[in-house]
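Beneath this line is the structure, given in structure tokens, with notes to follow.
Of the protein chains in this complex, one is absent; all others appear in place.
Right, chain A next:
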Amino acid sequence: MACNSSTCNSSGCYKGYEEEEQPKPNTKAAVNGGNSCQNLCVKCKVNEPVCCGIGGENSRFCKDCFKNNLYGKFKQAVTYNAMITPPDKVLVAFSGGPSSRVVLQFVHEMQYKAQKNYDANKDKSLPVFGVGVAFIDESSTHSFTSLHIEKAIEDIRLIVSNLAPPSKELFVVPIESIFSSDGIDGKERLKELLDAVSDVTGKEDLLIRLRILLLQKIASENGYTRIVLGTCTSRIACHVISATVKGQGYSLSADIQYVDSRWEIPVVLPLRDCPAQELNTLCSLDGLKIVELLNGPCSGINGLVSSFVKVLQELILHRKGNSVSSCWTFKRRKSFSRVHNSKNSWEAHSISLQQGSGNP
């Protein structure tokens, strides 16, 4: 199963079954040298490794290489799919969790580099893309104390203000403003809408839908041209199964593309190739603050699917023994990478598996 990138060198990247059979000289030497403890980062072979990639014992990276690896995946997804171009204004959807924190950080770093280039360049031909951040306040649908939500919003303001220059506008929008009228009426209407749905799964799915609709509204009212979500591989894997299970097979292929251009403001997923585990690790390594708003575990079908995916991950790890391929293979397969690319045509979206396209 070939990796998206022909130049990807990370050990965590799974390049094909035949390679799995042959021992990798660098890791083998290290393993032969001692017990499971490897002394050098597998990438730069200079620094001490501090963490594991998705490949487990055989992909121990030092902090810099680990971060570069992840950032590299992000950058590649952005460039290859033309997600962010100089004239764009991108709205980063921020939930407070690790994936959105990482995507915000990476988008900021990209913008920062672009700004530096712009300042250093006498030409000033290519403008720097704009970045805004949107946080949706769903406290009216959950039972948070107002203190809890206010603290969370404060933390978020702090995070965003620290990510300057270049400065980013922050939108804190309550979910009920999906209705055009003012706040008070909106809360009642939202409650009425949600109560009308008796099915637990249906209610959760409705909320997800309202969230993205609200993001669309914020983006179009404020002149943004792209919406960036921090959706990671694990979430895509869960979506593949839950969409199948809900009878949404037809739209599934369009749901999991890097760029979803069915919306008025295209929605892009630059972290699509990054596993949740690595994003979590990056947050703790780099001290990226996460704002945990405990919405409670998903129940119904969505909760069942995420526990199933977890069980399978562990099963594959356990069965295969060699964890180099296990988790990554599973997620790669689940991610149904696209072969056919057509951004504007709904019908042309298609599923293909990189592996299934003939590469052994």
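Odds and ends about this structure:
The criterion applied here is as follows: a contact is a pair of C-beta atoms (placed from the backbone, for glycine too) under 8 Å apart; a residue touches a chain by one contact, two chains touch by 3 or more; residues count from 1.
One rule holds in what follows: contacts and distances are computed from a predicted model.
You can't see one chain of this complex, but its UniProt record names it "Cytoplasmic tRNA 2-thiolation protein 1", from the set "Peptidase S26 domain-containing protein", "Diphosphomevalonate decarboxylase", "Cytoplasmic tRNA 2-thiolation protein 1" or "Protein YIPF". Annotation: of A:114, A:212 or A:304, A:304 touches the absent chain (contact as defined above). Interface note: of A:153, A:241 or A:259, the residue touching the hidden chain in the full complex is A:241.
For chain A, the residues in touch with the chain missing from this view are 1, 17-18, 21, 198-201, 240-241, 243-250, 252-253, 300-301, 304, 308, 311-312, 315, 319-320, 325, 329-330, 332-334, 336, 338-340, 349-353, 355-358, 360.
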